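The other protein chains are all here in position, but one chain of the complex has been omitted.
Labels for the chains are A and B, by order of writing; each one numbers its residues from 1.
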Amino acid sequence: MTDVLLAVRSLVKRFGAVKASNGFSIDVARGELHALIGPNGAGKTTALNQLSGELAPDSGEIDFDGRRITRLPIHRRARLGLARSYQITSVFDHLTVKENLSLAIVAHNGHSFRFWRKAGDDPVIHRAIEPAMVRVGLEDRADVVAANLSHGEKRQLEVGMALVGHPKMLLLDEPYAGMGPGGAVELTKLIQRLKAEFTILLVEHDMRAVFTLADRITVLVYGQVIASGPPDTIRTNPAVRQAYLGDDLMEQG
Amino acid sequence: MNRRTIAITIGAVALVALPSLASMADEPYLVTLFSRILIYALAAVSLDLMLGFGGMVSLGHAAFFGIGAYVVVILSFHAVEGTALLTWPLQLDGHQSVLVVWPIAVLLAAAAAAVIGALSLRTSGMHFIMITLAFAQMLYYFFVSLEAYGGDDGLSLFSRNTAPGIDLGDERQFYYLCLAALAAFLFFSWRLVHSRFGMVIRGCMENERRMKSLGFATFRYRLVCFVIAGAGAGLAGALIANQTEYVSPGLMHWTRSGEILVMVLLGGMGTLFGPVLGAATLLLVEELLSIYTEHWMVYLGPFLILVVLFAKRGIYGVLAGGNGNHD
Partner (left out) sequence: MLLFIEQLLNGLQLGIMLFLMSAGLTLVFGIMQVINLAHGSFYMIGAYVGATVIAHTGSFTLGILAALSAAALAGMVVEALVLRRLYKKDHLDQVLATFGLIMFFNELTRIIWGRQPLFMDVPSWLAGSIELIPGVPYPSYRVAVIVVGIGVGGLLYLLFTRTRIGMQIRAGASNREMAAALGVNIRLLYTLVFGLGTLLAGLAGVMAGPILAVEAGMGESILILTFVVIVIGGIGSIRGALVGALLVGLVDTLGRAFLPAVLRLFLTPAYADGAAASLASMSVYLLMAAVLVWRPKGLLPAHG
């Protein structure tokens, strides 16, 4: 029996008559990179939103690190070590790189009802900010407002923010969306480094990336899991090929 | 020195010198007018703390302003009458001293902000605007119905509050007290905005959802910001009651909230000195226009629309240049 970090059982989420999640279950083992794929409209984002806590499932259970989190609000899940990086880059555009990372640092270190001392002088921030910037290679961009970063730098910052909380698990939501080929190579390197340290659930359209990175793949169609296993068995699975019929992306992997 | 420092220095020197200039020009009325401007500036800065830094568009800020003012007048009323304000559950007598009355004014305004904020912050966007407006209007009608304290007609202050070493009845001394209050609040706000709390609040303004996913219980931070803003408005209210020596429910009418909001936007939202400029501009323009026409609002209204459509950065943004952010 492998060590399961995230166990999801039979999530159901209805929007009107549509079942966006229809008995969705997945096990993510500690230390693996697990990819969640599926054609457009398969309910990947809905599933992810329920894991991060932005949507409440109609039924089903989510266990994280041995704890039931089905009804916990987003910020409590984040504090338990479930960090999410967003599909649309959502760093704070009007804040500097340093401030962005500082926010991520203080989010996990006590309360922030500290009204007087300058944020930069706060011991919690002071201690952790330099290593955090160095880790994602943004130490020279500390005082640049995030809006002025390049797309790739924003992505680095975004990942950096997810990392400073020392999460147990990363939920990466389509990190390759909107990436040029050069950026994609950089990103793959970054994720490979992350993979050594964290358990990752990767939701992604880019099949080349998925088949390069994933230890296991789960395929979602119409809110249901139709297959789950190592990349090789997924590639040859007839049901999966059927679902992606006409979608030649599968061949590229 | 950059443009911003120069602008602020000139403004500060002018404000300190104003009473002397006014007496040289033989226009003592100017001191009264500028006391009023300083008080509204304080209210506007407090609103900007939650609006420009916390992203909470409240249309009910005058409620806290009015509460601060009513506390002063009601306590003074009982002190003069020699009657108790409350006998149960605790004995509460009237009072005249700044040291007692003003803290009560600030605390009560903060308490009201805590209740209203806790309810309003359950929502966001349009709901939030309408709900803050509605609750402020509720307090307005509450004071209208309070016949014991003058109801619709309001209540006069028998005499200004007393304080050791200062005579609030002297216009010049009162002016400097207002200036000191504003300066202290600005300094406090400046520290606040750059503190860890301020950073969290600015993060909430930009993307609350993201703050939650980082692990922040955003509701609490926004509520505390709301309460601090309400407390600031309460202090301004205590000052205005002393300045005009009169309160009425009109102080907390929603159009007053609107005016304070206009001051913030006119001066420059999300800056600390902008609201001060905005308050001065709006009140001076009102003063000037009303010399020429009693119907000045017919010009001010369209002017506001033009500002919204074409000059979003406000006066401070234009004067200070650069991005004018956070200071």
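The working rule: a residue touches a chain if its C-beta (ideal position, glycine included) is under 8 Å from a C-beta of that chain, and two chains touch if they have at least 3 such contacts.
As the structure is a computational prediction, the values presented were derived from the model and not from experiment.
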{"item": "Chain not shown, its touching partners among those shown", "value": "B"}
{"item": "Selected from B:104, B:129 or B:315 as touching the chain missing from the view", "value": "B:129"}
{"item": "For chain B, residues in touch with the removed chain", "value": "51, 57, 59, 119, 122-123, 125-127, 129-131, 133-135, 137-138, 141-142, 144-148, 254-255, 258, 261-262, 265, 269, 295-298, 300-305, 307-309, 312"}
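To be clear about the criterion, only the chains that are shown with their structure count from here on.
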{"item": "Interchain centroid distance [CA atoms averaged], chain A/chain B, Å", "value": "44"}
{"item": "Complex contact set, residues of chain B against chain A", "value": "191-192, 194-200, 202-203, 206-207, 209-218, 221, 224, 325"}
{"item": "Complex interface listing, chain A residues touching chain B", "value": "52, 54, 73-75, 78-79, 83-84, 86, 90, 92-95, 99, 102-104, 106-108, 112-119, 122, 125, 161, 165"}
